[in-house]
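The other protein chains are all here in position, but one chain of the complex has been omitted.
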């Protein structure tokens, strides 16, 4: 079984990172991994949650959601259902943890950045696209804060990016689209820092359990994918740096 | 006080209607009224709600929502709060009533079209942009159904569009942006059919009550604005008709 | 088709305004428009919501609800369902906006009046009866506050009343009962001040869209109805003034 | 400490039972115990809940609620809070159990009567007034069903009424008003059938625990009060019986 | 019909009170009435709810809940349903009132004890077991506070215990198991202090109403049962006192 878009097993889908997609947000990115399209907005607040006050430390938090018709079949809105589902909770927490891994909260000062990752269209890999885009939106929000002298140093210790990997038709593949994700025996999401270390490794046997050799192959593939995404993030952020 | 973007009092903001913005939805439109940007998705279902079954009639319903950072200051998500606010409810109901006014439910057959209007960015007039865009998304969904022979005739009796008008600094103005909306003494939303009749007229005195002369002036302005929007809807829909 | 109770097209139903129906509330009115019966209670608090503090300004807010068996067929309680419906939200907001239009918040001082409008029996026009009654309950609460020297002037700049109008069987009619409301092609709720200006105009095409001539006829009818309701409010409030 | 309204310790407050207070409900009563005023509506449905189907048996259920300004100080609405409080739940369940005690469900057939008891004004004893009024509304709903030949016999085996008793200032007193209820050391609600047997006995030591002698005195007092309420219910129902 | 476990009508089931079942809680008890098994945890907080502040008085509150498979057939979790049911509310309030009856809040000082009673297995009498166990957990929490010098005296004026009684097959019986409870015509829960006075008496006619003679017989039985439970509580608390 070839990949639906004829990619090599270790090839990412076309990735597009549009900065400044929103006029109001302090940082915003429309990130695309193939047909997956996530709008990431970073909102800055010059205060921290109650439990963090007078600590001298900042905070970053994230919320993930999907528009009802992001998917092939329409899903009911969680606002109408009156409760946030387990999957939404889980991914929001993952994004928050991942992005916090690249931060020096002391340098951030007592400020909060709220990251909103809204999936406008879903075709697999929405959480990894969200993390990858959220980092860029965060970087822009940090620049915005720097210009307003809200920081005590550089809070961005490193960058983070994320990618999915999986075993489909017996082959380890990078950056699964929805069709591949549904057929995958093992499915793994990996979050790496810009210097190639791991922040999160979440592997799940959807069908048969996997052995150590498969796990090792998937980790190799993911590390390569994250390294490529790091280059794309740098390029997206670099363009503007050169502009002024 | 001049208009923030130097428009004439009876001039719309630049309107942009992009069809087919989503790959999965049966109809979808990204509609922009200046900086206001609303994603309208139409989802087709070949059944009707329980209370409508075996009536031979179709149904159309709508939901409106705003992304948390659509606005200048971030708003908490209604899914997290666990309840849909009064304003959201009110606008969802308005969109639904407005779009239903242009439909022949017998011709639609026992099918449902669900319209989702999600505000990606807000700068005044989100509900009127939503109605104007939702009609175009609905028209595309109807074409999709026609190709699949799901219809019993032409369900689109007419089109609908909507615009806001208001009295700002003593002057009746068309299509208020957020800054003007906040300063308006009287604020009115008007929904018209393509042949110039009224579907909804909702006028509110934000400051001083208004008299009949002001009301008449606003209605004239709105009727003109809706006629122009009808032309833009037709143009947007016409382009593709010529394509194949 | 004659009116169910043989009224002239421009005739109100019998209106009854009983003040002081409750012993605890600072102002209370049982208002009846024919068989529609709404209990309006005004509760005074010597503080304002957090966002209004230290502004020197007061606040008035309103909540509307229906008892489960106010209607022909029983409706489930919103408390049991755990959420307030869109219609309830919409009408609560309308009442609040309408009553606030007659107020000078500076004269009210940093006090809040909460208006509760509970429909004990419904036969069409519950929101217009609620607004009409709520004004009288508010006036009594203002008198109560005046006696306790809580005010900085006269907060009641004008009065407000409200009435429904609609086109039934091709005829423009005033103050529709439920049977007429269900049959109406166009349905409009109009809120006026005591001096005949408009506070809210909400017209909806239930069936066919309406043209400007119909709209004008309905507005004329509504203005006349509100003027009559203003006289009835004055009479209700006047009676007691003469008593002592 | 004398009673606030100079009643004898074993004397009820003035009780008023107005039947047919609502036009739509199959049975309705406005019941007053002094200043306590409860609107009881009985709604008939010709079906039973799912768990009761095909049993040949009917069902009766009850819901209790208070309007926000029934009390001296305004209470927030449970619909707005999004949850029904413990006290409301508890009293709804008590009313349901009490009224079901006087019924032969086989004679009722597979019909449901829903009793809504809404407290319009509260001055102590709202749950006992609600039970006493609900029985009368139920009796009227049963007559309504009898006329429509929906019954298989007489479902009303007996009647029920309820009253509160308590020890105030060392004295056992009947039918406490709010002021007395707040001061009571022991507080008991008793529900009796028309033939003087007990359906519910709920005694609570608000202050010091009570001994058997006190308990016995309170039970005697309550039995007498319920007997008087039974006479008042009969009188209220009797009036109409003679009419036709 | 003999009792399912061949007990005498006035005999308790085997009662077991294990103190210190939890390592973290300031007081904890696993209490068993036959197969009914309730885990009672007492949590101490050195503050009081807002409405109680600066009163010099402490507070005790309780929450009751059941694990989903405590019962014969699994019940859905109230957390998943998103609302606490009426029965749970009612029993939580009963436990709180009962335990507060044995307290001197002045001696407790401005501290709060939260009692959590979680039913691990249910076989009738869960609320009475909960009250009986909660008292012992509270006593241990009080000892814990005494050692830390948080008290202003002895807050435990007396003890409380509770038992159910009912009429089954025409016979008054003590401490009903689930099978008997389901078959009981009259069902009563009685809470007594250690010196034999009543704190709560809640009797309900499940089938036929009961007369005064039955009520008296049940009260006698309950008083005896509570006296026995008081002895068992004392023994449980005494053992450890002697140990060190």
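Some notes on this structure:
All chains are identified by letter, namely A, B, C, D and E, in their written order; residue positions are counted from 1 within each chain.
The rule we apply is simple: contacts are C-beta pairs under 8 Å (C-beta built on N, C-alpha and C of every residue); 3 or more make two chains touch, one makes a residue touch a chain.
Remember, predicted model here, so these are calculated numbers, not experimental data.
From the set E:12, E:60, E:84 or E:139, the residue in touch with the chain omitted from the display is E:84, counting the whole complex.
In the complete complex, the hidden chain is touched by one of E:16, E:35 or E:87, namely E:35.
Remark: the omitted chain is touched by one listed residue; of D:27, D:58 or D:82 this is D:82. Although one chain is not displayed, its contacts with chain A can still be listed: residues 83-87, 89-90, 92-93, 97, 101, 158, 188, 192-193, 196-205, 208-212, 215, 219, 223.
Remark: the residues of chain E touching the chain excluded from display are 22-25, 28, 35, 39, 41, 43, 45, 63, 65, 67-72, 74, 77-84, 88, 114, 116, 118, 120-121, 123.
The rule is short, and it goes like this: only the chains that are shown with their structure count from here on.
One finds 51 Å separating the Cα centroids of chain A and chain E. Averaging Cα coordinates per chain places chain D and chain E 29 Å apart. Touching of two or more other chains is recorded for residues 82-84 of chain B.
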